[in-house]
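Only one protein chain is missing; all other protein chains are in place.
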Amino acid sequence: MKLTLKIWRQQDAKSKGKMVKYNLDNVDEDMSFLEMLDILNEGLIEKGEEPVEFDHDCREGICGTCSLQINGRPHGPDRKITVCQLHMRSFKNGDTITIEPWRAKAFPVIKDLIVDRSAFDRIQQAGGYISVGTSGNPVDANAIPVEKEMADQSFNAATCIGCGACVAACKNASAMLFTSAKVSQFALLPQGQVEAAERVQNMVKQMDLEGFGNCTNTGACEIECPKGISLENIARMNREYLFASVKG
Amino acid sequence: MSGMLKSSILRKVVMALSGLFLVSFLLLHFSINLSSVIDPELFNQWSHFMGYNPLVQYVAQPILIAGVIVHFVMGFILEAQNRAARGKGYVQYKGSANAPWVSRNMLLSGGVVLAFLALHFYDFWVHEMTYKYVDALPEDPARYYEETVAKFVPMWRTVIYMISFFLLALHLWHGFASSFQSMGINNKYTPALVKFAKFYAIVIPGGFAFIALYHHLNHLAH
C-alpha cells in the first residue's frame, strides 16, 4: 500500500510548526497505524532526519497515551478505538492521511504530535477521589452492597482512559465528558456520596480554570470516545452541579 | 449574574432556561398569530389585550426582552469562549463525522434569528411604541389585523420571514432538546422529550411560516 502523509512538525512548544508531506510505500494492511509511523520514522532516521515524535505506550488501547487527529478526527476514522488499535486496513492504497496533534488551548503542543495533557491531572487532583485513608481500611468490602446496575454504570464511567479525544473532537474543546465520567463514577456509588457536592464543584471549577470550552451538547465527544463514555454522564454532572450549587 | 458567568455549567443553564422561556413564548405568539388566520376579530382582541394590559406591558414585556438579551448575549459570550478554547485550529477538522450540522452552527442559526428579530421589532414593536408613546394616538382595538396583513404584502419581507423561520427551526431542533441535557435531565423520559422537542421545532416555525405565507398569498388572491 502506498500512502501520502501530511504531518504536523513542530520542534518545541515555542516554535511555530508546519505541515510536512511524506511518502510511504511499503505499508501492510495488517500494521497498526502506529507501526506505520514506526516505519516512517525508521526511514527518516536512516536519512538522518529527526523522526516524528508522537505519544504512545501500551499500544493496546488502555493507557490513553496515544493522541492523534487523523483526517480531522481523533483516533482516526474507526469508532470506539484508540490510534494504536487502528489498523491500516481502514485505509486504501493511494490515500493521503493528515495527522495533527490534539488542538486545545489547554493542551499546548510539546513537540510534533505530542501535547501536554496535565490539565486533566489537575482536574482529577481537584476532587477526583474518595477521601479515605489508604493504610488499612477496617470495613469489610461486602459490608457496602452496591446495586449491580449502579456498579455497572459506575464502572462504565470509570473506563475513561483520559486520552483527551473528547476535547479534541469537541468544536468547543470542552472537557465535560472527561470530567463528568469521574464525577459520575463516584456519584453512582454509595461510597462517593459523602463528598459528592464538594467534588463536583471543585472539579468543574478546575476544568473551567484550565481554559476548556463550554459544552454545547453536540455529542461529538461521545461518538469519538474510544471507550464509549455516554453523554448521560454530562447530564448527571450538570444535575449534581446544580444540586450542589443550590445546597450552597 | 457574575457568579453565574464564572461556571461553565451555570452559563449553560442560563442559556437553557432563557431558551426554554423563549420557546414557551413562541407558543403564545404562535397561538395569537394563528387566530389571524381563523378570525380577524379574535386576533384583534388578543393583540389589543397584549398591547394594553399593564401586566403584559410592564411585567411580561420587559422580562421577555431581558430573556432575549440574556439568551443572545450569553450565546455570544459562550461562542467567544469556545473559540478561544480551541486555540490554534486544525488544518483538517471533520466536524460532520461526529456531530450534526445544526448542533455545530447554533451561532449561525441564532445570528440569523437575531437579525430577523431586529426586522421584526422594527416592523411591529417599534411601530407599536411609536403609535402609543411617540405619536400618542388613541387606542384602536380594530387596527391590528389590517396592520399585520399589510406587512406581508411585499414579497421580500415574506421571503425573509420564511428563511428566518427555517433557521429558527434548525436552532430549535438542537437547542430545545439540548436544554434538558444542560439542566441535567437525561433519564428514561428523555427520548420522548427529545422527540417532542423536535416535533415542536418543526411545527411551530412551520406554523409561523404558514401564517406569513397565508397572508401573503391571500393578498395576492384578492
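Lettered A and B in written order, each chain numbered from 1.
Note that in this section a contact is a pair of C-beta atoms (placed from the backbone, for glycine too) under 8 Å apart; a residue touches a chain by one contact, two chains touch by 3 or more.
Everything that follows uses one rule, which is that contacts and distances are computed from a predicted model.
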- Message: Considering only the chain that is not displayed, what protein name does its UniProt record carry among "Divalent metal cation transporter", "phosphoenolpyruvate--glycerone phosphotransferase", "succinate dehydrogenase" or "Substrate-binding domain-containing protein"?
- Response: "succinate dehydrogenase"
- Item | Shown chains that the omitted chain touches within the full complex | A
- Sole contact to the chain not displayed, among A:L3, A:M31 or A:I229: A:M31
- Message: One chain isn't shown here. Among A:M19, A:I130, A:L209 or A:L242, which residue touches it?
- Response: A:I130
- Query: Contacts of chain A with the missing chain: which residues?
  - Reply: 11-12, 28, 30-32, 34-35, 38-39, 42, 44-46, 48-51, 53, 55-65, 78, 80-81, 85, 87, 89, 110-111, 114, 116-118, 120-121, 124-142, 144-148, 151-152, 154-155, 158-159, 161-162, 185-186, 189, 191-192
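Following the convention adopted for this analysis, only the chains that are shown with their structure count from here on.
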- Item | Whole-Å gap separating chain A and chain B, where each centre is the average of the chain's CA atoms | 37
- In the complex with chain B, residue positions of chain A that touch it: 6, 8, 19, 69, 71-73, 77, 98, 100, 103-106, 108, 169, 171-174, 176, 204-205, 207-208, 211-220, 223-224, 231-232, 234-242, 245
- Sort out for me which residues of chain B touch chain A in the complex. 6-13, 78, 81-82, 84-95, 97-100, 103-104, 106, 174, 178, 180-186
